[in-house]
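One protein chain omitted, others in place.
Take a look at chain A:
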Amino acid sequence: MATVEIRNVRKSYGPVEAIKGIDIAIQDGEFLVLLGPSGCGKSTLLRMVAGLEGITGGEIAIGGRVVNHLDPKDRDIAMVFQNYALYPHMTVFDNMAYGLKIRGIPKAEIRARVDRAAEILELGRFLDRRPSQLSGGQRQRVAMGRAIVREPAAFLFDEPLSNLDAKLRTQMRVEIKRLQDRLGITSLYVTHDQVEAMTLADRILVMNHGVAEQIGTPLEVYQRPASLFVAGFIGSPPMNVLDGRIDDRGGAVLLPGGQSLPLPQPRPTEAGRPVKLGIRPEHLAVADAGFVIEVELVEALGADTVVYGRLPGGEALLVRMAGLPSCRSGDRLTVSPPADALHLFDAVTGRRLEG
């Protein structure tokens, strides 16, 4: 168990900078999720912590010890790969025991550790099987078992659930969460799946183009997205974003369609400033006054309903309502958000306007 500190870490491939200076200190026992679209550098960052990629600039410290120039085996980490990376010719037992064997741990202790991990992961019956005789979920568990028996300072997960089907993914997600709670080992978890991020993380590091867009708890990231990118990436369906302008008195946002939405707190200093207005689909509700949309498509998901609407000005507006649909395509609907559910972003930089 240990802290993991990432200090101004950079990575370049020739002239291309893939990671542009990431800073984060991960607490002992914390579960940090690196979230972002493919190509954002999250996997590269994880592989740099693992020692599988060189570090171009900055420092990575595990348990207070700078590991920049240590081999992966000396970093006291264990990694779970997306395709499991089990040794196909070894039994489940040997797969889990291999790293311990190389480290020269006595046979009896290896046996004890593997048995304990197998018990935690309910793999006891499969110890003599080969990976090819296991289902995807079982292989995933073996990969985690291999990490557990090492009793490392930190777990590194590289999209461990991406190769599983939806149902198994949900199930394994819960198992990973339970396991991490139980073992309390510092974990870094890479995913592009926001649901995994929201449910697993103590904190989320949202990455885009090699920079950290936001670091925060899942709720902070959801409730106060630091940028338009985070706002669009977290939440499903994604947040509606409309062009607008703060009115001359700084008390409301004016939209091109002529609507005016009062701000929860007046912003007199920013009067006249062009902004992007973000409203989550789930915060829009049918009201007497507000946005008038023409319904284009209704998706009934059972527990809730997603309405694809269009404003008179032509902008799309998504509305998510609880329960079964109460409208059909072609209907006109008036919806409005509560004042405290408005998110304002700078029209140019996309950064959140605080306050």
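Following the convention adopted for this analysis, contacts are C-beta pairs under 8 Å (C-beta built on N, C-alpha and C of every residue); 3 or more make two chains touch, one makes a residue touch a chain; residues count from 1.
Keep this in mind: contacts and distances are computed from a predicted model.
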For the chain not present in this complex, what protein name does its UniProt entry give, out of "3-isopropylmalate dehydratase large subunit", "sn-glycerol-3-phosphate transport system permease protein UgpE", "Ferredoxin" or "Protein kinase"? "sn-glycerol-3-phosphate transport system permease protein UgpE"
Which of these, A:61, A:85 or A:341, touches the one chain of the complex that we don't see? A:85
Quick one: say which of A:99, A:251, A:290 or A:350 touches the chain that got left out. A:99
List the chain A residues touching the unshown chain? 50-52, 71-73, 77-79, 81-89, 98-99, 102-103, 132, 146
